[in-house]
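The block underneath contains the structure these notes are about, expressed in structure tokens.
Incomplete set of chains, arranged as in the complex.
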Amino acid sequence: MSIKDKIRKLSHLKTDLYKKDFLLTWKKSQDDLKGILEVAEILKEMRDNNISPRVFDSGLAISNFRDNSTRTRFSFASASNLLGCAVQDLDEKKSQIAHGETVRETANMISFLSDFIGIRDDMYLGEGNKYMREVGEALDEGFAQGVLPSRPGIVNLQCDMDHPTQSMADLMHLQNEFGSLDNLKGKKIVMSWAYSPSYGKPLSVPQGIIALMSRYGMNIELAYPEGYDLIPEIVDIAKKNSERSGGSFNISHNMEDAMKEADIVYPKSWALFHIMQQRTELLKNADTEGLRALEQTCLANNAKFKNWEYDEAKKKLTKNQDALYMHCLPADISGVSCKEGEVNADVFEKYRIRTYLEAGFKPYIIAAMMFTNKFENPSKVLDNIMKRDRRRVGF
Amino acid sequence: MSIKDKIRKLSHLKTDLYKKDFLLTWKKSQDDLKGILEVAEILKEMRDNNISPRVFDSGLAISNFRDNSTRTRFSFASASNLLGCAVQDLDEKKSQIAHGETVRETANMISFLSDFIGIRDDMYLGEGNKYMREVGEALDEGFAQGVLPSRPGIVNLQCDMDHPTQSMADLMHLQNEFGSLDNLKGKKIVMSWAYSPSYGKPLSVPQGIIALMSRYGMNIELAYPEGYDLIPEIVDIAKKNSERSGGSFNISHNMEDAMKEADIVYPKSWALFHIMQQRTELLKNADTEGLRALEQTCLANNAKFKNWEYDEAKKKLTKNQDALYMHCLPADISGVSCKEGEVNADVFEKYRIRTYLEAGFKPYIIAAMMFTNKFENPSKVLDNIMKRDRRRVGF
């Protein structure tokens, strides 16, 4: 399908993305998600063909990373740059925020000439998404009161609940691997816990995956050792999505069983739910002793499940012994990045390039979230970009 | 008045801003300051109407923050971006400057392709403004010797003497609140010290306020506890300005008395003058013990004046019990950002949005300083921008 045909197809969707933040996939309609995927695809194809989709003559995209990041940071910078915005990082160490400034105030102070704010805040259960909503409310007030000339759109770059730029990139990858969203119906995807020697990994990736993939008629298998539950409300969402979409949803506590006849596997470590809750409390009280003890507990608990490694034997249990392996990266690869980890080195190597392809969709997903937030009629603007026909490089 | 009328009005001013640094408001003529305000207003209106005032196809704006900053950092980034310059931060920790490089050399090394340098250096009395002038002299030499193709303009983002981007934004806010600069005549503005549990706040905001507002026929009331004097030379400037502009200038040491019938109040903490001088010496000698002792002395001294809080009772003394409250933010709000601070929480809340509006002028003030530094005939360039009619977002 030509770019122009894709734009025409896009124009038939009824999306409600204009001026809306992108915080949680489950707050978005099917058409919204489809719209993001289609805009992402069009932007990617434009850039691949040296057509510049730049729509900002000037503009600022604020990044606020409250946790480390390489891939998402570069994806956000790439998306911003492609559309014509400069990235300005809010480095809370270099700012005066520690002086007791409220979220409400900072949100306005950084937004006078800003178009987007990308936020990663994934460390504490019950905190990250709340923070994003607080920022959003402050921006709403600032805009309503005439402080801000426009309301910057917020992109959730990972919170405690969801990681929508990741899960949507993953969905775009699946669409690409299986040919269409329709083809995902009836496919079995295993979101499995896997062993890692590291501590405190967020729950947002597995939560994001089950809540999103359950909307496409897939058979979701969520597998983890007893105790490694996800946030119950999000598991409920996934269950209901599965019912509605004609898929299925199952939880198991045995990695081998889970892998049987899987089309897609996503073996990835995450922290113990109740540990994460305790951790949030300890961090609030700055209880260093308590935190150290908790880390030991957590690592010791993880270590009981070293057999939760995705290896050749488990791969053999999957459909045609060749389920599509997915990971948000970086994976803990046994013998490469750690002694024992989430995945066997040979197995990972077989799918390595495909995990890179998977990651490569993220910049376009973010750009699509920005684009649809800013333009009421994205297909019309995309059409104008085609007519303008400006090269990204050279002339 | 339409943008075009504003541009025509601007063209009648006799400014001397072209190729001049903006370091101290009291080195600028009335027309200079008016020119900055008018250009800022025009740029703001352009952006509010989606007209892009971008005048650089490429260009660099260097930021050199020797102290923490959120608002000014974002204001500088916003201004640079709006005009088409990328911000490049001179992070003295990541550079080789610690290796004994002289200011003279660094100033040239960062300026080969730079258009502007924004500097914040407000920590040490007698140092910050001196540093900016040294940078300026180095750039003059570099340009004269053919090292630099053009002379980057310096914008003072706060020094030990003045904080001109703040005071000019404050003036723009007052102009907006009271309708015109002329309407400021005869208004009483109280620049008052206020209690803060923090140590070493610069003197540049109160100094900048009294030196600038005294030029518009206002009645300046400078209030502070004995000992919290400002730099005498700058107080003298304010006094002379008041005489010349037909206003008045008074110093008092009682917050209640000062507030009576005030039209505008600016309650804000600052450090003890002689303490700041001692501190500079101790810092030069890296006397950690001495610094710690000094901090204790300073905090203990501050604590004697906890009643210097702007509260409901003091507000009741002002004109119509409703003087315009101003602050450069972040304020130390009692019970919010600290136990006891500069302002009562309820009082602050009443004027909170207006302090945000006040802060919102800063990016445009900075952009106007850059713009007038770069173009000999700003009104002509602004006129061309109107004719070009390029949208900032979309097309």
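Observations, loosely collected:
For reference, chains read A and B in written order, and residue numbers begin at 1 within each chain.
Note that a residue touches a chain if its C-beta (ideal position, glycine included) is under 8 Å from a C-beta of that chain, and two chains touch if they have at least 3 such contacts.
Predicted, not measured: the structure shown is a model, and the values here were computed from it.
Note on stoichiometry: the full complex in this file contains 3 copies of its one protein sequence, with 2 placed in the shown coordinates.
In the analysis below, only the chains that are shown with their structure count from here on.
Those residues of subunit A whose C-beta lies close enough to touch subunit B in the complex are 55-60, 62, 86, 88, 90, 94-97, 99-102, 105-106, 108-110, 112-115, 141-142, 145-149, 374-375, 381, 384, 388. Listed in rising order, the residues of subunit B touching subunit A in the complex are 47-48, 52, 54, 65, 68-71, 73-75, 77-78, 81-84, 86-87, 198, 329-330, 332, 336-338, 352-353, 356-357, 359-360, 362-363, 390-395.
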